[in-house]
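Dropping a structure here in structure tokens format, bear with me for questions.
The complex appears here without one of its protein chains, the remainder shown in place.
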């Protein structure tokens, strides 16, 4: 399993971080990861992860996998293929790819059996507590209205971080990550002071003018 | 563009044709393709296509791509990344992955601009005629109730093939493929005699005890 | 069938036009309809239509019906129940409730058999042409980016109206309605001059300070 605290960089489907550009961001992540000795995980789309996982010393997870077994499922992926093609784990139920609770349950169970890391996303403290019952490896709470924005969850909603951790811990001892609008070391530092064990970040690094500088600054907040 | 008549082998997410087993079927397709000089295209999931497209001399398309541009689309793929990672085209609207007509329109338009091959699936002659208006490269008609079954569309519904071709041609001159339950040379031969320019096949090859024999038999019907 | 030209007022789920407020808008529609002798159709949610259809002399259609027969379909409605509960027809594939082309085909076919009016929505001229092949009673084209906005399709995209009518007529002789941002008599007049046989309107009437005045003004453009 990964070291804690940690940063998950969600590449989403930004032009700056997908297809032919994915290596640019992975180069930076690998560099910062090695220079600073902190844990940084990359959440990639299925094609980029397949193409690049052997070329980097960076843990890679998928942004989504379907909750299906093998069979007549045209256009879908499952966790077995995901693992055979290099994924160490997966994001589940990201705000931009929400799932039914039945499918979340299937994916967390499958991941556990296959020794893959499950990071399930939640949109508020209540949903975080509910998902804790399903025992994923990580719960990543992001208020949807702050995702991609300029104000971080750490500044705009510190009490939401506290409530999420309380809700989760009341059910099960699971590591909590937080995200949405996180931009700098202060945001990360505050999140960790409030009890989070890491952050989920996308535009704050991917769309930064200087992604290397941005990522380094975030890492400062972890130490 | 591909030669006509042709066979598209849809690998779906069968255990026999996905992940570590995908090369087994690709070996067979490449062999038959070269021995017989006929066009055979493979429709793969996104991870297998990425991993294998450089290793085979077989045209490869994706089973599904999302109708989105670059942006905050966690867990999705678009056609630009698909092309950068090796896809020559895509299946659109397969019966196991149906899309809104707005998204079908976007994908066909995007594929045309990017010089990728669009194969749009339809479940009956009416829908085939409607989709012809959107000008994809191919229309693949499969009656859903026959997919994966033992009776082929050629035997059970020859009139549906005729009606599909008439519907499509009344709108635009687009090549028509047919599928569902196709198993042997007779099925292929009949489809082509009725005016189809190829077949879409999955379980008939993937789940055959002897996929090489099965594919060779299908090819016989094309010649 | 309804008189042409016509106005369809889509009540959507606005507070001003739903539940206890639906009668306020229906009173206005009934009044204008009788005073001016023009055709105005109301598209209601399923509960309001059921409660109110016997109390008004206004044709009422549903905003959505599921493409299913009778059976184990918890939480769904079909056209048989819709008709038994008072619906004269239905909107299909509205931009806020998009459907697969397979389901659009089913709903149009079912409506025809049951002698109910089908109004299928399209987001551009290409999709309008494709849907014409399925032979609905009306095609209502609305550019999604103008829906609910301040600039009407008639002013911002007159060429889109012309192209839609050409696309539809090249396939089949079906009445075309247009919508999105329509606010006043000029918008309606221009749409009809360009060949449309009516308009689809929502916020322009529902959210107007004076819905009676707004609807009367629209009617002016029809005469």
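A few comments on the model shown:
We call the chains A, B and C, going by the order they appear; numbering starts again at 1 in every chain.
Convention: a contact is a pair of C-beta atoms (placed from the backbone, for glycine too) under 8 Å apart; a residue touches a chain by one contact, two chains touch by 3 or more.
Everything quoted here is computed from the prediction, not taken from an experiment.
The absent chain, not drawn in this view, touches the displayed chains A, C throughout the complex.
Summary of contacts with the chain left out: across A:44, A:104 or A:140, the touching residue is A:104. Where chain A meets the omitted chain, the residues involved are 93, 95, 98-102, 104-105, 109, 122-124, 126-127, 129-134, 167, 171.
Residues of chain C that touch the chain left out of the display are 10, 12-15, 18-20, 43, 45-51, 62-64, 68, 70-78, 80-82, 84-85, 91, 94-97, 147-148, 202-203.
Keep in mind that, in the parts below, only the chains that are shown with their structure count from here on.
A linear topology is adopted by the chain contact network, the touching chains following one after another without closure.
Annotation: the chain A:chain B pair of sequence copies touches via predominantly the same residues, more than half of the used numbers being shared. In the Cα superposition of chain B onto chain C, the rotation angle, rounded to steps of 5, is 180 degrees.
Centre-to-centre separation between chain A and chain C, using Cα means, comes to 43 Å. Measuring from the averaged C-alpha position of chain A to that of chain B gives a distance of 35 Å. Counting partners per residue, chain C has no residue that reaches two or more other chains.
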